[in-house]
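First the structure, which I've put down as structure tokens, then a few questions once you've had a look.
Excluded from the complex is one protein chain; the other protein chains are retained at their positions.
Moving on, here comes chain A:
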Amino acid sequence: MNNESYQKYYVPDQSPWPIVGAVALFFIAMGAGLFVMDMDKEQSGWGGYMLLLGIAILFFMLYGWFKNVVDESMSGLYSAQMDRSFKQGMSWFIVSEIMFFAALFGALFYARMIAIPWLGGASNNEMTGAILWPDFSAVWPLLTTPGGTETQAMGWGLPAINTTILVISSITLHFAHTGLEQNKRKQLTTMLLVTLILGVIFLGLQGYEYVHAYRDLGLRLDSGIYGNTFFILTGFHGIHVALGAIILFFVFLRVLKGHFTPEKHFAFQAGAWYWHFVDVVWLIVFFVVYVL
């Protein structure tokens, strides 16, 4: 940041998108809350419509906001310093995502290593086990809860295939990136497309696995702590893969339009970072949820 390299930092003029985004989040939060509250009622309220409206406004906002940013970027308003702001912002966003998953992994760790042994009478809880849950055996996966709900464990055959798919997709994305940096546009487009297809296949297989869990194994969101942690971890991971795929899809459209240069391609990089991040989360999910 010495003075010679100083370029003017672009401070955008007024923008309507933030307030539109705030209204969108209001409808999403209010709608989702009302929707969940009315789920088990005879007559469902208008929470669901509110939620859909919020999502629609959010997409409208994202489209408008990103259009502005892309236009600004294409007309060369962004200095190197601006680019750093975006990159650092994206990195810290990923840090916050890591902490979100850390909370979920922490819940799994606690349930498995502390809560369940204690329910079975470990540590100084012998009487808890003996008096409250005499028939309970503390094992993992917890197929029979202290309350008596039963389920079956998920195998790790299909997830192993899924792991391979995601790892390969990370590698193809890396090749797309090198393609971009060396200005080999064809390599960039094909590799990015392959990544996207692999991501969609992953999501499809996850969906198939969920059907299998519900229909064949009786493994449900409400089948005790094993089902809880299974679905919350794989579910939130799946949502993140879907989000990553959406980001990469729009990056792909921009690639087709000829955007990005070997030097400046923040949007591509952000999408790629995000994709690698969900890949790493998956590796942890694979080991702690399925294998161990």
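Assume contacts are C-beta pairs under 8 Å (C-beta built on N, C-alpha and C of every residue); 3 or more make two chains touch, one makes a residue touch a chain; residues count from 1.
The criterion applied here is as follows: contacts and distances are computed from a predicted model.
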### Query
The chain that is not shown, which UniProt protein name from "ABC transporter ATP-binding protein", "NADH-quinone oxidoreductase subunit H", "Phosphate transport system permease protein PstA" or "Cytochrome c oxidase subunit 1" does it carry?
"Cytochrome c oxidase subunit 1"
### Summary
Filtering A:W46, A:F59 or A:Y110 for touch with the omitted chain leaves A:Y110
### Summary
Out of A:T145, A:S169 or A:Q269, only one touches the absent chain, namely A:T145
### Message
Can you say which of A:W65, A:Y214 or A:W273 touches the chain missing from this structure?
### Response
A:W65
### Interface with the unshown chain - residue positions in chain A
1-3, 6, 8-19, 21-23, 25-26, 28-30, 32-34, 36-37, 39, 65, 68, 71-72, 75, 77, 81, 84-86, 88-89, 92-93, 95-100, 102-104, 106-107, 110-111, 114-116, 118-119, 123-124, 132, 142, 145-147, 149, 221-222, 224-228, 232
